[in-house]
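Note that one protein chain is taken out, while the other chains of the complex remain in position.
Let's look at chain A:
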């Protein structure tokens, strides 16, 4: 009986929720991007599955409810996008041009480096979604037949690294304009970067949210055309 319970949603869902809740608490307590909830939570879930000897497949199958909610979450991205559209009216076309170019540049640079290093096709495909917010990246990964787990890991790593490196790098370049910092964080570090931008200022956060949403939508429109499945 106990083994059956361990492989059912009755175990998988509370495990995910508990790990996420703990991750959020720890993140709020420490405030460092390195301890983003998804990192602590996925390590906790991994530790639990490993020590209880539960195959990943079973956990994944039992987590169907969470996957079902990813769809509406992508749709929900339209709401912050609409709320921040006014930022465009003030900064206008430079924002749009940068977001459009950045949406192509961010994955292109990473894929280019990986090509130079002679990486395999599965890695290249997963890398192409690196700067897109996770729910869109996962939907896109399904479409272009990339590995979902690898895509999710790459997106999370990119977000955390971009959010860490972005603000000091932009300051180094001698830039104080918070609109620039926000847009750059939104393009390159999606949701993690947007959360970091919101800590800096509301304007910075609005620019980041706008850049993240537009960049995600643009990539979803363009990438499948470039990468013929």
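By definition in this document, a residue touches a chain if its C-beta (ideal position, glycine included) is under 8 Å from a C-beta of that chain, and two chains touch if they have at least 3 such contacts; residues count from 1.
Criterion: contacts and distances are computed from a predicted model.
Visitor: Of the options "histidine kinase", "CidA/LrgA family protein", "Glycolate oxidase iron-sulfur subunit" or "Pyruvate dehydrogenase E1 component subunit alpha", which is the UniProt protein name for the chain that has been left out of view?
Guide: "CidA/LrgA family protein"
Visitor: Among A:33, A:125, A:191 or A:206, which one touches the chain that has been omitted from the display?
Guide: Residue touching the chain left out of view: A:191.
Visitor: Spell out the interface residues on chain A facing the chain that's missing from view.
Guide: 12, 16-17, 19-20, 23, 36-38, 41-42, 45-46, 49, 56, 59-60, 63, 66-67, 69-83, 85, 91-95, 97-98, 101-102, 105-106, 109-114, 117-120, 122-123, 127, 130-131, 134-136, 138-140, 142-143, 147-154, 156-158, 161-162, 165-166, 169-170, 173, 175, 177, 179-180, 183-184, 187-189, 191, 216-217, 220-221, 224-225
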